[in-house]
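The other protein chains are all here in position, but one chain of the complex has been omitted.
Naming follows writing order (A and B), and every chain is counted from residue 1.
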Amino acid sequence: MTSAIALNGVRKDFGTFTALSNVSFDIKDNEFFTLLGPSGCGKTTLLRLIAGFEDTTAGTIHLYGEEIENLPPNKRPVNTVFQNYALFPHMNVAENIGFALKMLGWTKTDITLRVAEMVEMVQLGQFVHRKPSQLSGGQQQRVALARAMAPKPKVLLLDEPLSALDLKLRQEMRTELKRLQRETGITFIFVTHDQEEALSMSDRIAVMSSGAVQQIGSPNQIYENPANRFVADFIGETNLIASRVDTADGMNVVCSLADGEVLTALANSPLGPGTTGVVSIRPESLTVTKTAPKGESLRGTLGDAVYLGTDTQYTVQLAKELTLKVRMQNQFIASQALAKGDPVFVSIADGAARFLVD
Amino acid sequence: MAAGTGSGRTVSATFSPVRGWLLLPSWLVIGIFLLVPVLLMLVYSFLTKEFRGGVIWEFSLAAYDQFVFDRGLFGDDPPKIEWAYITIFVRSILQALGATVLCLLIGFPTAYFIATRPANTRAIWLFLVTIPYWVNLLIRTVSMKFLIRDNGPLNEALLAIGVIDAPLQLINTNFAVQLGLFYSYLPFMVLPIYASVERYNFALSEAASDLYAPKWTILRSILLPVVKPGIIAGCILVFVPSLGAFLAPDLLGGAKTFMIGSLIEEQFKGNAGNWPFGAAASMILLSMVLVVLLFYARAQSREQT
Partner (left out) sequence: MNRRFDIKHYQGFLAITCLCLFILYAPLIIVMIYSFNDSASITNWGGFSLRWYADVFTGPESEKFKLAAWNSLSIAVMAATVATTVATAAAIGMIRGGQFRGKSASFALISLPIMVPEIVTAVATLIFFSTIGFKLGTLSILVAHIVFCIPFAYLPISARLQGIEASYEEAAQDLYADRWRTFRYVLMPIMWPGILSGFLLAFIISLDDFIITNFIKGAGIETLPTAIFGSVKQGIKPNIMALSTLLLLFSIALVTLSYFIGKRGQEPYPTD
């Protein structure tokens, strides 16, 4: 099946500033695809290039096989849900939703039918005659969604649509959006800086930073097997320990840390001895014990403990500048009577350590 | 610098492909009917005058010469300085300066006062100050004339109270013209200063007071420097129109208070006119105004670097 969106060598400069450099990847049909990254990484720029609000400096964009990067936005069968909704303030809900259909020349009857369908889909039946200023944030958001979906776009672009909503509403909308995507089968391209959102909603995520794509994969892949230091650090929490490869056996490496201690880790590709990098271990993959555990472990001194309800997060001081964050569920801690200053052992869950090249 | 679509961008390129067409009408209208005429006027100032108004298309510096020198009607007498026109120009500058100072003295406290009112009354005060501007300048000047003339209400009132014994000769004096200019352009001084003071952060004054500064020192050393751009804008907005004013000197003044505006107007009336001279006088006035504006623009850009 042809990709919904195929980006090839896409580059965007604003004067001397490069917002996107050489972006190339495909987005599949019927996919919930997320562009994730910190502000300034280029994710919104990329979305606007696909929508047509900016011109590419270089590269091509294909929509189901057709080149679109030279088409103006009103000629691309792609619609956008704007971050601030951009609902036309002088039109009511029904007129907003029907706007594109009017522009496309649909008959009055068809427009009325489709608008009713969309209103039903987002459950705003009683608000049809209200103006945007008379709606709550969540309701405005749903109108924006309905408006963008009414003309049956091939791809729907969503620019941080949930960022203005409060937490509870945001969580509800996440489920809603996921459901809508499944039901309609339209490819969604979703932009966010919130990794929890990305992880919970996406089929695949593209993690971006400084105008380049760092990694593309499923939420699980991104979390468990980060491709580089940035991704490991940006997604969830992790410990990053500087180290060097001693010996390697395919993707399994044995590496030594600054203080001499030794670890086994998994790399993303075959490496040679002497390669420098960081070992990434998520805090929940570490366990603190007072007595030496079976298998390899690191020795250190227990520092502060932060109680978080279900977990407690410990800081363990290994060597001079090396501290680890360890997260353990409280049900497993009670038995141990750990106190600040105690000498402790830190063990790593099997296969949890990742070696990332610098 | 990916500008998000929710970031509130209001200057954008949504209509850029057609901007040429959009700007064309204004370029044509102002270009043809103002820019070209001004250039033509420049040309005219270097032509020879025709006796019944209009010009002979012959190059001559007579118009500019006439300002400064009195060449005499005959012979090769050495040129004597003609003071009449120079006096008029100097008087105009002084009048404009006087009007500016007057507007500043009254306008600054007014603007400050209005800007420090609570938000709901502020709009009303502002509205009250601006309404007179919207009345036709001619009518305003006429009403001022009506008020201060020899047997006008002002003199009658002063006589009645007994402050004076005989009516004050207010009309046809420099003072009357000053008053007229002040009256015409006062709102132009108030509005920019108001805008500046309104944006002023009074926490600065509070900080100064906390550090033992007395009130008037605060005004002088803290508020005024911050509000300076508004004050300068106001001064320019009063000075420039006052320089070339016609109505106030014409209706309120007399032969002794002749200003540039009246001088120029005279050149184009009927048969006594001297078109190149009038054009030259206009050019000189325009140059003075442009110099002032240029200084202002440069001061602005230096402020911003």
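Keep in mind that, in the parts below, contacts are C-beta pairs under 8 Å (C-beta built on N, C-alpha and C of every residue); 3 or more make two chains touch, one makes a residue touch a chain.
Given the structure is predicted, the values throughout are model-derived calculations rather than measurements.
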Checklist entry - If you put the missing chain back, which residues of chain A would it touch? => result 51-53, 72-75, 78-80, 82, 84-90, 99-100, 103-104, 132-133, 140, 147-148, 151, 164
Item to check | chain B, residues in touch with the chain not shown (by the definition above) | outcome: 5-6, 8-23, 25-27, 29-31, 33-38, 40-41, 44, 54, 106-107, 109-110, 112-114, 116, 125, 127-132, 134-140, 142-147, 151-153, 156, 183, 186-187, 190, 202, 205-206, 209, 215-216, 218-219, 240-241, 243-244, 246-247, 251, 260-261, 264-265, 268, 275, 278-279, 282, 285-286, 289-290, 293
